[in-house]
Each structure stands twice: as C-alpha cells, then as structure tokens.
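Only a portion of the chains appears, each positioned as in the full assembly.
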Amino acid sequence: MMKNIIDSIWALPRDLVSDGYDQAIDALSDMLPMRIHEYPTGTECFTWIVPEKWTCRDARLETMDGKTLFSYKDNPLHAVSYSLPYSGEVDRETLFQHLHTRPDMPEAIPFIFKYYKRDWGLCCRHSLKQTLTDDTYRVVIDTEFTQGALKVGEVVVKGKKQDCYIFCAHLCHPAQTNDDMAGVAVGMDVFRRLLEGPQPEYTYRLVILPETIGSAAWLSHNESLIPHIKGGLFLEMLGTPHPHALQRSNTPDSQMDTICRLITREADPKMWEDDFMKVILNDERMFNGPGINVPMLSLSRVLQRDDLYDPPYSEYHTSLDTPDVLDWDNLNRSSRLVSRIIEAIEANRIPVPLFKGELFCSRFKSIDYASMFHVMNAVIYRLDGEKSIADIARESGLPYDDVVAFIEILKKEKLVRLA
Amino acid sequence: MMKNIIDSIWALPRDLVSDGYDQAIDALSDMLPMRIHEYPTGTECFTWIVPEKWTCRDARLETMDGKTLFSYKDNPLHAVSYSLPYSGEVDRETLFQHLHTRPDMPEAIPFIFKYYKRDWGLCCRHSLKQTLTDDTYRVVIDTEFTQGALKVGEVVVKGKKQDCYIFCAHLCHPAQTNDDMAGVAVGMDVFRRLLEGPQPEYTYRLVILPETIGSAAWLSHNESLIPHIKGGLFLEMLGTPHPHALQRSNTPDSQMDTICRLITREADPKMWEDDFMKVILNDERMFNGPGINVPMLSLSRVLQRDDLYDPPYSEYHTSLDTPDVLDWDNLNRSSRLVSRIIEAIEANRIPVPLFKGELFCSRFKSIDYASMFHVMNAVIYRLDGEKSIADIARESGLPYDDVVAFIEILKKEKLVRLA
C-alpha cells in the first residue's frame, strides 16, 4: 500500500490549498474510509486564517528570443509556492532577486514557499542559474488566488472508549517524498492494519493535512474532542536511511511519551531522542500548544545535528527528495513500529493487585517460578494500583511485552484486575 | 543469652513444620515471654497453604553388604528437607540423580529442600560421593508426612501507642547457624533488653518463624495489625566476619528506612546498602508485598556480590555453617546496633517550634551558644512542624543523637513541643 500511495501522488503539486492537494487527498480517500473536512478560505482557526486557494498554470523563464529555460510544467518546484503572478521582461539583477537556487546543491531545485509574506519568485538548479549571462530575460508566472477550501482527511478507528490517540502527517510540499509523503504512507499503512483488526479499546484518528494551518483548522473545529485526546504522534521523513529520532512532547511524563520511548528503543536500538522542539518542528507544536496541551511526540528518521535548522536529511526541501531516495525497508520498519506503539497503548492498563504479600507460585499453574522469577519480582512489588504497565516497564527496564504477558498471567489467575 | 540460644538449638533438625522446629521454639519460649501461634497443616495464608509436618526417622546410604556410608543420625542435612520416603536398591546412576553434593566444597554437606516440588533425596560430602564406585547401593529414607502445625513465636513489648515495629528472623534451616540462628539470637537479645527497660512509646514485636510461609501465616491471621505496623527489620546472617549490609524497603523514603540508614552508617562506617531485593531475599518480601506495604528493611552481614544468587558468605547452606565459624563480636555489635535503631525510633518525633525567629541564646540556661552554635543552626531552620528528627538528621548530616539531644534541650526550655 505504501508504494502505491507514494508512486501515485508524490509528484502532484500539493500546495496548501490547491487542486493538486485536493487530487492527492481524493486518491487517499479511495484507499481507506476517510472523512474529508473542508475549511473555506478566510475561516478563522484559533489565531490562524485559511489562505486562498493557489493555482499555478505555468511559471517559466525565457530568453528574450523566446527559448524556455525552465518551466513549472517540468517540475512544480520551479514556482515559489504561493508566488504572486508576474509577467514581463526583467534585467538580470532583478531576476536574480527573485530566482532561488541552492549553491551548495547545484543540481537541485529548492522548495521555496511564501504563504503569508507574498512576492513573485522562481526556483531552478544553481548550475542553470550560472549560465544566465544575458542582460534581460522574460518571466511568465501565471498564478491565481481564489476562494477555495483547505482539506483535512480523517480516518477514524472507533474503539470501545471515547478517549483517543491522534496520528498525524502532512500532505503538502509539492513533488517531495520523505517530507512528508513518507509520514502519510506510514500512517495509512498502520490504519489499514488497524481497520482490519478487532475493535480496539481506544479510538484512533489519523489526520492528514497541510502543515500547521491544517492542524489549526481541524483542532479549532473539533474542540470538544480535545479533552479526550490522550496522546499523539506526528509521523514524518520515515524513509531516510537514518535511525529513528523521537521528539518528546511538551509534557514528557505522559503515558504516551513513556510508551513511545520504550517501544521505539526496543524496536530500534540506534534511535535517538530529545526534548520537545529539539528534533524537528511540525504540527506537534499546534497540538502541544497552550490551551490544547495534547502530549504529541514526533517520530522521524532525521539526522542529529547541532543546529536544528540544518537540513534533517540530505535531499530536504529540494527536487532530489523523490521516491528514488526512499529506503523502503526503513519505511516498512517504521510502519511496524507505529503499529507496535498502538499495541502498547492498547495493552497499557493499571493493574490492581487482588492478592497480598509474596506469591505462592507453586499454587498457580501458569506461573513457572524458575523461568518467571525475574519478571515476577520486578512486577509484583510495583503493583500499587497507581502505576501503569508502561510505568512498570520503564521503572524495571523489562521489555514491554514481558510485563504485558506477566500481567496477563496474573489476570488469568485472578491475581490482578485491570483498571 | 545469644551463646546460650545458639549452643542449645542450632543443631536441631529445624525443618519448616517438624518436631525439631517445635523443640527449638519451645526452648526460646522458656527464655522470654513468648506467645506461640499455631497454624494447622492446610491453613490458607494469603495465596499460601501451610504444608504437612515432616518427620525424618532416618535417611542413610548403605553398601550392598550393609555398611552405612552416612546417616541422618549423624547430620540432619544428609536428608533433603521434605524428602519423600524411599527404601530400596538403586543403581549408581539413579542414586547420583538423587544425591546432592557441592563439588566446589568437597567437605561440606549441602542444605537442599524440596518443600513443594517433592522427590526423594540425600545429601553428602562430595569427597565421599567420589568414593562411590559400586554398581548398586541401598537407600533408606524413612520419612513421614502428617497433619501438624506451623508455629510462630511472638514476643511483644507493649508501648504507649498501638503503632508498632516488627523485627523478624527465621528459625528454620536444620543444623545451620548464621542462616538464621544468628538473626534469632540477635532478636532475642535485643528484646530481652527492651523488656528490661521502661515502657517504650511504640509497641515492638519480635516474630520468629519458618521462612516466608511463616510470615504469610502470621500476617494473614493478624490483618487488623497491618495498618499499625510502621516499619520492620529482618535480621539475618549477623555472625559472619563481614560489615553490615542494609537492604532498603520497597518504600525507601519511609521513616524506618531513614532511621535504619542513619544509625547503621553511624555504627558501622564500613556498612554497605542497596535497594529492596538487591542484597538478600527473605521475609521482608512478604511484608513489603502488595496489599501489605510494610516498609521492612533487612539487616545482615552478607557479602556484596555481582550476582544476588552467589553465596552471601562462604559456609552458606552447608554443614560448615556451625557455631565454630560465628564471629561472636560481630553478633554482639549487631545486637547493640538493633537496640540503637529502636532507641532512634523511640526518639523520632516531629518537633513543632513554639518560638519565632532566631534564638536569643543568652536567655536560655541550657543553650551554650559557643558549643551548640553548629547544631543549633542546623536544627532550628528546619523546624517546620513537618520534618521529623530523622529528617533533620538526614538533611543536616548531624549525628542522630546530637539532633535528639538538642531537641531535648529545646523542649526543656519550652521552645518546642513534640508532635
């Protein structure tokens, strides 16, 4: 499913509010049952406002004798996203003020956006720019700003409880793959499996949206849900060749933080983690923000770097971020990891002891003293009716599943109940 | 008193429920006022069940021509405790499956028990086993399982308050001394002194019992006492040549933990300590268990070792653990230390200040500013009506008795009251 998703929609010009974005969300909604929320241009979303729909028919640079040097039709990155329209002759100096390149990556077209501070602009390979020696060029940027609607796709897996967990990825960023088709594909893959399974305890929501404004739109129109959101995970850049990077939430003692940290560490011993806002910035900022306070972590495969604003992987925000560079094995591993996190959430309960003192193991058929001695001692002296399974796993250092399995045995023997 | 106790009962075959055990507890009850609780075979004790009484009339190995190679009558350790009866000729291979030795200690008979997973078995010196070259031997194990009663001896020193502290040692383990005649002797010695003194503030209980099942039996039949048990200390292996080892309780911030740690450190600068379940395992597990939660520490003189299951001292669980290897000075030092702990419990109160601000020392006859300056400053700024004397000693690093003495002066001068 992940390959299908990425191959079919990665190349679309998926700007914030745009036909390309709509095409992509429609394609996704054909694959899983998905509700599509629409928020018209101008809608107030907390402090944010939904922008206009942006349509780019063409954006090209021509020589004065009519030769096209590059065009949006070849790659949507040639236009600055949300560029103002512009047509006319410009001298080279003016052109260069509006022509964006990456001198450090001469063969890459950079991804540049001007959503709110508007200007006209083009992007191209730096190697091409260096051949531009004429005094004058012709610029044609045929864009349009119109009333439109921002779209958020939501896949809901209804659980026995109203309390829910949110998984989130962004669908914007034209013609790029790891950022964040990778997160979208992993989220879809995980929810496909979740939909195929039995009804879960908790409700799970996958929200696919344009970055930041999408979260503001969805949250501000679902405020009654917020008290029920017990945790969240932002998914992004999961197809790089790097180990997992886990960014803790703004309330790092949450159960969601504990579970994500334990399971990611078990699944990927090379993973690294850091505090909120120290790994990579995305919609988790909206969810963790004042008045919302959802403990949303971020799972990615970005590089550890001294400056947060250094590129998180080498093709970041350029035309080189294509399916060709995707590490499909890593993508699959991340998908399985996220499913493991959901399993751990499902299994996380507070065991309340129904017995007193040390256990007389010989009496209970399912307890084998010799082989379970270590896990038993690590677990039973932490049964205080307050610590969760995740807390016990964290404190004891035992594998999560070992704690779950032993609690299951205690439950079968009627030695604990699960609160 | 300790020498008398150990000399008179160490050699008895003190199996869990047995005539030898009963003889031992009767001997102890002649030395101090002691109530003996009896729990018949089959009694439910939390998840535990009191086992049958075990009687061993003989257990010997003979050559086919009738020569006795070893016999229970020489040393009760020659029989596996709770061995099934067995009589007959066995080939060497079968014999060796049931004959326990310690190859690393060729002159020691090991102590082996099969209380709940039953089988027949003998134990002997490894050096003797190595001489067994015949093809066939005769085994005679004349044991019997009958209805009996597990016995717990309890010495109570009634204080002014119902709140109580438990001191505990186990009397089982045939013909062994440090494990745990040593703890029994120290407990008896301490309670003898306590009974001779004035009525204490708190109630103190010494419980002498067969390991683990004894605690389950006593606690499950005294559940109404549990909320009044403010702390406990398990006593064991106190006659080895090693420094004290203190194992914290499962609630290591308790007042009992604080007091035991402070006083043991003061009395034995070479002591070492570690977390609950990291030093040595005994009945403190029952007391600290779910639904009971008594902060019981363990005081011993075991070796610090990488693997908790390495022997805690060299003669552990063998026939070499006799009074000959006891360090009587250490036993006496431990006895005095436990009495010091009780004194510290008695003195531990919450001082509530009856004055305001810095003290005008010149006004109070009992306060000598020059000599008391240091202790005064360390104490009076911690008087908040919440911190106990133990808390103040811990925070300030002052000797416990210095804090007690200064609080006594403040009380005499009506500058504090004790809550």
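Assorted remarks:
Residue numbering begins at 1 within each chain, and the chains themselves are lettered A and B in the order written.
Simple rule for what comes next: contacts are C-beta pairs under 8 Å (C-beta built on N, C-alpha and C of every residue); 3 or more make two chains touch, one makes a residue touch a chain.
Everything quoted here is computed from the prediction, not taken from an experiment.
In this structure file the homo-oligomer totals 3 copies of one chain sequence, with 2 depicted.
Please note the rule applied: only the chains that are shown with their structure count from here on.
Between subunit A and subunit B, the centres computed from C-alpha atoms are 57 Å apart. Within the complex formed with subunit A, the subunit B residues making contact are 46-49, 116-117, 212, 215-216, 219-220, 250, 276-277, 285-293. Here subunit A touches subunit B in the complex through residues 353, 355-360, 362-364, 377, 380-381, 383-384, 415, going by the rule given at the top.
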